[in-house]
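Can you read through this structure? Questions will come right after.
Note that this complex is displayed minus one protein chain, with the remaining chains in position.
Chain IDs A, B and C follow the sequence of writing; residue 1 opens each chain.
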Amino acid sequence: MKQRILIVNSGGDCPGMNAVIRAVVKRAALESNWEIIGSIDGFDGILSSPYELKFLDEKSVSGIIVKGGTFLMTNNKRNPFNYPVKQSDNSIKYTDVTDQLIKNLKDLNISSIIHIGGNESHKISYQLSKKGVNIVGVPKTINNDLSITDYSFGFQSAVQIATEAVDKLVTTANSHNRVLILEVMGRNTGWIALHAAIAGGADVCLIPEIPFTIEKIIEKLESRYSIDGRGFANIVVAEGARFKGENLALSPGLIAREITARLKEKNFNHDIRETILGHLQRGGVPMAFDRILATELGVKAFETILEKKFGTMTIHKNGELTNIPLEKVIDKNNKIETTHNLIQTAKGIGISFGD
Amino acid sequence: MKQRILIVNSGGDCPGMNAVIRAVVKRAALESNWEIIGSIDGFDGILSSPYELKFLDEKSVSGIIVKGGTFLMTNNKRNPFNYPVKQSDNSIKYTDVTDQLIKNLKDLNISSIIHIGGNESHKISYQLSKKGVNIVGVPKTINNDLSITDYSFGFQSAVQIATEAVDKLVTTANSHNRVLILEVMGRNTGWIALHAAIAGGADVCLIPEIPFTIEKIIEKLESRYSIDGRGFANIVVAEGARFKGENLALSPGLIAREITARLKEKNFNHDIRETILGHLQRGGVPMAFDRILATELGVKAFETILEKKFGTMTIHKNGELTNIPLEKVIDKNNKIETTHNLIQTAKGIGISFGD
Amino acid sequence: MKQRILIVNSGGDCPGMNAVIRAVVKRAALESNWEIIGSIDGFDGILSSPYELKFLDEKSVSGIIVKGGTFLMTNNKRNPFNYPVKQSDNSIKYTDVTDQLIKNLKDLNISSIIHIGGNESHKISYQLSKKGVNIVGVPKTINNDLSITDYSFGFQSAVQIATEAVDKLVTTANSHNRVLILEVMGRNTGWIALHAAIAGGADVCLIPEIPFTIEKIIEKLESRYSIDGRGFANIVVAEGARFKGENLALSPGLIAREITARLKEKNFNHDIRETILGHLQRGGVPMAFDRILATELGVKAFETILEKKFGTMTIHKNGELTNIPLEKVIDKNNKIETTHNLIQTAKGIGISFGD
Partner (left out) sequence: MKQRILIVNSGGDCPGMNAVIRAVVKRAALESNWEIIGSIDGFDGILSSPYELKFLDEKSVSGIIVKGGTFLMTNNKRNPFNYPVKQSDNSIKYTDVTDQLIKNLKDLNISSIIHIGGNESHKISYQLSKKGVNIVGVPKTINNDLSITDYSFGFQSAVQIATEAVDKLVTTANSHNRVLILEVMGRNTGWIALHAAIAGGADVCLIPEIPFTIEKIIEKLESRYSIDGRGFANIVVAEGARFKGENLALSPGLIAREITARLKEKNFNHDIRETILGHLQRGGVPMAFDRILATELGVKAFETILEKKFGTMTIHKNGELTNIPLEKVIDKNNKIETTHNLIQTAKGIGISFGD
């Protein structure tokens, strides 16, 4: 009988997820003895009754490398250790269903799992691994906030989309002497904002790692207008950026507005427009960079299973594809050090961090 | 002495404005006796002291055809018939400065104006024309709300950007079974929304011309989820769309939010995300379609001046480049008739208008 | 029993074909009594044994609007009136198989055909129509060489791709003071070349409708270098362009080379590079413009069958969707008149046609 691997997608969708799945399937096709099964919508596919699974052959992954998102779907809410189970009275009770999960894997003769996910997902992987599940993790985040791998696929696609947005805003800002504020993703980190600010030639970059003041922003903006009252300015702000000395934590989509409001409070008298990029950053055709990285990780994940190196994550480190134990992955968040090359580069071309 | 033409940009910026300017300059270069001068920032350039003008030769327009916005800048606030003049006490008084404008034109030996603008701008053109200024209008709007011309440059670029946004949102919506609401521009019309909805394959399209109800939207969305509880849906909403039977007029950027709020009020229990496209629709590299249209109009505008057909606007009508008198242009807003081909096409592929 | 429509794709592939198919299927889904069947690979699907057909429901057309080409495949070689039939000795004999085709349609209870194709394909439609087949044509060509419709889908996508190629070549030409020659498609017409030359800001545009001489090209190029020995130049040449006074008819891909060779023969001493754009012009994600046009035509084609207006083609004429009899379509090739707006516009901005 063939050996079966289950692929599970967790967390927010990310350009390149399909390329990982495709790579696993194509790599497995070179061996004679393996079957790949996709779980629909995270762990739901293997936990629901009836199962929602998809047997994957080369035909089923044909053409998906150019598609964003994941054709197996994903969710970032349902953790099998704390799973929403509908009770007889229709209420929801959060329950550990991992015993059921392990039973279902056995029932289907699935001997291992490849789990594509972010920080939270790999905590689940680690816990499942401790319960004896043969699991291999693949890192995924558009936010670049996994410290353990040099690159995570999806990030460059998000940076490119954010940069193209800055490019577009520059032409319109320039035509009207405006200040344009672009809010980008990144959760608690400023990686996307920092990259897009340098690549797009922004004037101000606001990131969670460097708290800012409205006064310093005004100082920078006024210097742009000082010569003849003309000029324009671009601010790129990470959704997690915060004001210096305040505990204000705003939801995604609100920080750009707050900055505008405070600029007006301080009688900053130039036109301001905000753009919140939102889910546009997750979508669309993945960049070549991310497709290649995702393909490398997918091939490596399958080979990690061949070598029975379970309980690990496949990563890209110092130019090499390798594995690290899952316990080394968890609870590490990849914040930007203020001594990082790119902070120095940004300051070197005159970008203000509002600090 | 050479004859001088002043180019003035008015209203919001629009992909293709630079192509018009370039075409005027290159067409003029084929004649021996003409000079083209650009007024910086709408009529400000010719009204300010000292003047802010730019003499334009072929070198100064080299490479600008690929650029969005306008390198001469524009503004949509300062009408010479009601112009903000700073008083000695620093207050602003709105004044008719058109006599000064005419004097300045004479002072600079400028014999005619090419005025690139939208609805509001061409009212100014018409009034200036009645005061004896030799003026030729060029229609400009990303909103397609000028009824008198078949196409206005900038519109196809805006539609393409909006459609690519829908494409991106589809992959992420699909991965999470979400409803995604995209708010696009269009002022009081639904042209951009209607085109993007058809091209992007949206499920619901909400436009000012067809008031909608939240119940009809829910009906459509639920039908997408009815089979197995899975599915995703895209709503494209024009910034000027409005609820049936209500007088609610929301500012740009708020209608998508309002729809989300009302869907939740009605206990619609699927994930919803909003994206407000905003100024991204104005920016970036103009599409080939708009560059060609803008080039045609620029050449035609210069030739209209050669033929001394002042007080007219150059338009594209039934496949021909032609002119119409400015008095026929004003106060005509190009709304979508509910009998329009595209409404029928949209309904034909199952798009709901929420009516 | 449901009524069945067969969709057949013929000729070269073209961005927007999938959108037509999708529109027919989605429009049919609004009626209760219709089934749509796709013939795989032109008429082969209905002529082969076993049949190669695909029953199409809304699910099967989900997501295809963004895809170039046609998921039903197409061919531009196998005409049922002169069809390559393999003989018992494995040789090929060209035979009229239309009686068999009609028999097969009856066998499958197919009552009508929607035929998406170009000039050659619609001759077949007309002949089938005369033999009693209920057929409706949909015009398709990236070359814009169907005179009977104002626009054919695919053309704007091809123009946009060609224009982006010019944009790319401009930056590299500029960096090296080079002459760059870009060969584009168009068969016997210069539509793509003319549009890309205007939109891309080319210096020289060579099209079949205006034979050119190498001397006139050199004259134009030298004027670009005359001031300081620096400069660069872009030539856009249609694959069907031809030298004045010669009968030389070159295959696609050879005219750019021939021009380079002749420039060198005449001791034109600047660096020259050629790019042949080839099949890149057919591929990729269709532009919004083409998706909308294709959707309009697909909906109209289905409704034409509802109204039993067989033997016609759906077209876009003077802003309206309508039908014309197939006999009026055939043998009309849409050449560019030298009095066309766009020729005048191109000359107006100084583009040389080498004449």
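In the analysis below, a contact is a pair of C-beta atoms (placed from the backbone, for glycine too) under 8 Å apart; a residue touches a chain by one contact, two chains touch by 3 or more.
Treat the numbers as computed from the prediction; the structure is a model and nothing was measured.
J.: With the missing chain put back, one of C:63, C:211, C:278 or C:350 would touch it. Which one?
T.: Here the residue in touch with the unshown chain is C:278.
J.: Sort through A:66, A:218 or A:330 and give me the one touching the missing partner chain.
T.: Touches the omitted chain: A:66.
J.: Of the residues A:127, A:144 or A:163, I need the one that contacts the missing chain.
T.: Considering the complete complex, A:163 is the one touching the chain left out.
J.: Out of C:174, C:188 or C:213, which is the one that touches the chain we can't see?
T.: That would be C:174, which touches the missing chain.
J.: Which of these, A:9, A:295 or A:312, touches the one chain of the complex that we don't see?
T.: Once the missing chain is taken into account, the touching residue is A:295.
J.: For the full complex, which residue in C:3, C:62 or C:75 touches the chain that was left out?
T.: C:75
J.: Spell out the interface residues on subunit A facing the chain that's missing from view.
T.: 22-23, 26-27, 29-30, 63, 65-66, 150, 156, 159-160, 162-163, 167, 170, 195-196, 198-201, 285, 287-289, 291-292, 295-296, 299-300, 302-303, 318-321, 341-342, 344-345, 348-350
J.: Spell out, residue by residue, where the missing chain touches subunit C.
T.: 9, 12-13, 17, 41, 67-71, 73-75, 161, 164-165, 167-172, 174-177, 180, 230, 273-276, 278-280, 282-284
To be clear about the criterion, only the chains that are shown with their structure count from here on.
J.: For subunit A and subunit C, what's the span in angstrom between their mean Cα positions?
T.: Going by mean C-alpha positions, subunit A sits 41 Å from subunit C.
J.: Compute the distance, rounded to whole Å, between the mean C-alpha positions of subunit A and subunit B.
T.: Roughly 35 Å, centre to centre.
J.: On a C-alpha centroid basis, what's the spacing between subunit B and subunit C, in Å?
T.: Here subunit B and subunit C have centroids separated by 31 Å.
J.: Name the residues of subunit A that each touch 2 or more other chains.
T.: Expected reply: no residues.
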